[in-house]
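The complex appears here minus one protein chain, its other protein chains still in place.
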Amino acid sequence: MTVPSAGAWTLHPDRALPADAVTRDIARTVYAQTRDLPIVSMHGHVDAAALNADAHFGDPAEVFVVPDHYLVRMIVSQGVPHDALGVPRKDGGAVETDPRAIWRTFCANWKLYRGTPTRYWLEHVFVEVFGLSARPSAETADTLYDEISAKLATDEYRPLALFDRFDLEILATTDPATATLSDHAALAERGWGQRIVPTFRPDALLFVDRDGWADDVRLLAERADVAVDSYTGYLRALEQRRRAFVAAGARATDHGHLLADTTPLSDADAARIFDAALRGEVTAAEATAFSGHMLTEMARMSTEDGLTMQLHPGVARNHSGSVFAARGADVGYDIPVQAEYTYALRPLLERFGHDPHLRLIVFTIDETVFSRELAPLAGVYPAMKLGAPWWFLDSPDGMRRYRELVTETAGFYNTTGFVDDTRAFFSIPARHDLSRRIDAGYLARLVAEHRLELDEAVEVAQDLAYHLPKAAYPALG
Amino acid sequence: MTVPSAGAWTLHPDRALPADAVTRDIARTVYAQTRDLPIVSMHGHVDAAALNADAHFGDPAEVFVVPDHYLVRMIVSQGVPHDALGVPRKDGGAVETDPRAIWRTFCANWKLYRGTPTRYWLEHVFVEVFGLSARPSAETADTLYDEISAKLATDEYRPLALFDRFDLEILATTDPATATLSDHAALAERGWGQRIVPTFRPDALLFVDRDGWADDVRLLAERADVAVDSYTGYLRALEQRRRAFVAAGARATDHGHLLADTTPLSDADAARIFDAALRGEVTAAEATAFSGHMLTEMARMSTEDGLTMQLHPGVARNHSGSVFAARGADVGYDIPVQAEYTYALRPLLERFGHDPHLRLIVFTIDETVFSRELAPLAGVYPAMKLGAPWWFLDSPDGMRRYRELVTETAGFYNTTGFVDDTRAFFSIPARHDLSRRIDAGYLARLVAEHRLELDEAVEVAQDLAYHLPKAAYPALG
Partner (left out) sequence: MTVPSAGAWTLHPDRALPADAVTRDIARTVYAQTRDLPIVSMHGHVDAAALNADAHFGDPAEVFVVPDHYLVRMIVSQGVPHDALGVPRKDGGAVETDPRAIWRTFCANWKLYRGTPTRYWLEHVFVEVFGLSARPSAETADTLYDEISAKLATDEYRPLALFDRFDLEILATTDPATATLSDHAALAERGWGQRIVPTFRPDALLFVDRDGWADDVRLLAERADVAVDSYTGYLRALEQRRRAFVAAGARATDHGHLLADTTPLSDADAARIFDAALRGEVTAAEATAFSGHMLTEMARMSTEDGLTMQLHPGVARNHSGSVFAARGADVGYDIPVQAEYTYALRPLLERFGHDPHLRLIVFTIDETVFSRELAPLAGVYPAMKLGAPWWFLDSPDGMRRYRELVTETAGFYNTTGFVDDTRAFFSIPARHDLSRRIDAGYLARLVAEHRLELDEAVEVAQDLAYHLPKAAYPALG
């Protein structure tokens, strides 16, 4: 290890490892065995079109600030308006368009991220990926802007070059059920089909009282080439689209519901509600019941086509109506709410919980159910696995607490290992690196407390970093 | 301390103590003062008949695998069917009956228990009680089977010999309200009456819409020799049975309810519901209300006969209907649910919370209420104590979190100290040992942070391990 010259910005090799000397020493040993494993990134929100285009990224503001709701929300929380960060308005009203100004606002607010995972991720990106010379600040903003811009202009910083540099073995995108998957097809033609795969996300079609639902249903019919004028046609079209996703390399579905309810309806009731929805006459209660019913239907389809089923309830989307009206979704106003799992998942688990063809992964953003509900459920039903700590919780202490709350009841092997949930392509390696460090630290504590042998800790660490995610999302067909 | 010969399987003397050197050193000192205290085991599920028979235990599969829902659920969660573990079917269908095959399946899956308390308990049993030569694995399975079998065939491994070896000062069994208590009587005749005592568990009689409730009521009448054709007769019969339990050495009652509700009914309403139940015409809502009412009645009876009252709400039993139909209860499908305590316990505490004749111990499996509800309640009502972390939570980190969440509000002296909840007779010493280590570690941290003196920590540790459980369940009559 070379000693950095004075003043250079480097990251400490022991960052995010436990402070205690005995435990840190063990953690170093464990982490050394996972640090260089390839990245398996099975749940994310990177744009397939951008990967397919493989064009140079835009400016630093466009890459790092404007689309990152973590960054934006923190600065907004201190009273800086969205406009100053260049977050676009739906009405086309004026917002800051000078990327350098946006970047300066971000750099000047760097101290807000103290203690947050955003800070960890960005430091990793700025040092490891871009080799920046200094920390962000009002003073360094322009220099950093220029340093990043220069790198982004090179071919080494185009998406697919970075994909290799990041050692991404596979990356899953998230795609509406009505997606053409044309970008994936084009990528496959160029040999990327095993490494960039779509994920089937049918939420828009399952919430039958959504604005625009009828349009999406028409699009579904078109894409599937199946008439969707009845509940039966709707199921057939969904099944067809799932097959198309499987053919395009998909390994999973993804379901974001407010609640975890999976109570099935009778076919007759489901059909009745569907017909009412087509007529625009569905009630909110019926729509909610239908969406819960469809989760069990999706599980049924998964037992048939093999797609891993991902469920993540418990987020109230677009909490601020005025911000949503002005800016749309995904600008930092999705706020967790409590959700119940023991009763809610019971119907689905009753029918498919022991079905060897189902893999159900449940994510949550609510720590209170880890030890009370989710670990006990995942610790007995073979079809269910517990996903990684998600969203606000894929943070150093959040991930540590997750292991502490889950492991004693569910063990390690009823979790999926690390699954990132990333919109920001550049931060994928940072997130996996952080996860490997935190798991190393947790495992090191078990070793230091003589609750686990060192060779076991290393094996578990490698499983969590690499083998378990691969097993949770197997290739199909 | 002798150095173990190479290859022998030994346990580290510092296992489950904190990793930090300063804290560990203090923890060692504290633990050394509790390690050899006798075991007071006031809440468990060991079978009185087995103790009375004092016959040799069965084979390793029968002793360690088949009846242990912790073990079974973990292996089932990885897709191994119950049949392969020899869990019997109610329909008498074929399951694995070769104990060696069952044992091999268990050993081959040993890695699943990494990080779980099951691992800690079994290591303790296998090394400290059986002196096994190697860790379980597919390779060692047969050897270990033979080693265990050889020990179990000796008289030193019969139940009552182990009872002495384990230094069990007293063990409470759990018995239905309609139990004859004949095993306890026989044990008492042989001089074990002060050391093996029954616990009065009337759940079956309090849930008046249960299948089989009427039969249990008839049995109650018979055992109590009291006519139970009215609510009044029912109360008298329950009181009589409680007296019989007290006469047989019982110190406590035990109540497993879904919710903690203790709202009393008027005598007229209680009688009306009871009569409806006798006619088989009770509604679910009435039955639930009646069970809550009966908790306050049980508290009233405790103020009269002195039995400590144990309440543990918040578990949805037999979550999988299909597994319950096939295998019955207690095979790993009891899943926690959220329960409210502040309002729910209010009626009982309003009436008896300051009554010096009541000792109410509340257990939970939901960590979220420790600091929010249970510690504040136990920290003011003299009749209420907070039980030990229960079931999934009597784990190293679970017990540590319990102390962290409870102590600052309720102190140590409003908890009961360690109360195990054990079906597996062999693991009782392991559980108490683990608890003493975790409490030593927690106390050591307080000492290391100069929040407690060392002599105080030792006194508290001894209180938690021994004196508080004895005080919470005093001998009666």
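Going in written order, the chains are labelled A and B, and every chain counts its residues from 1.
One rule holds for everything that comes next: a contact is a pair of C-beta atoms (placed from the backbone, for glycine too) under 8 Å apart; a residue touches a chain by one contact, two chains touch by 3 or more.
From a predicted model like this one, the values you see are computed outputs, not experimental measurements.
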Of B:Tyr157, B:Phe412 or B:Phe425, the residue in touch with the unshown chain: B:Phe412
Omitted-chain contact residue, chosen from B:His12, B:His56 or B:Arg372: B:Arg372
Contact partner of the left-out chain, one of A:Ala8, A:Ile335 or A:Ala475: A:Ile335
On subunit A, residues whose C-beta touches the chain left out of the figure: 11-12, 14-21, 73-74, 76-79, 111-117, 119-120, 316, 319-323, 332-333, 335-338, 365-368, 392-393, 395-398, 401
Where the missing chain touches subunit B, by residue: 20-23, 340, 342-343, 346, 349-350, 353-354, 356, 368, 371-373, 375-382, 404, 407-414, 445-446, 448-452, 456, 459-460
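The criterion applied here is as follows: only the chains that are shown with their structure count from here on.
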Subunit A and subunit B, separation of their C-alpha mean positions in angstrom: 40
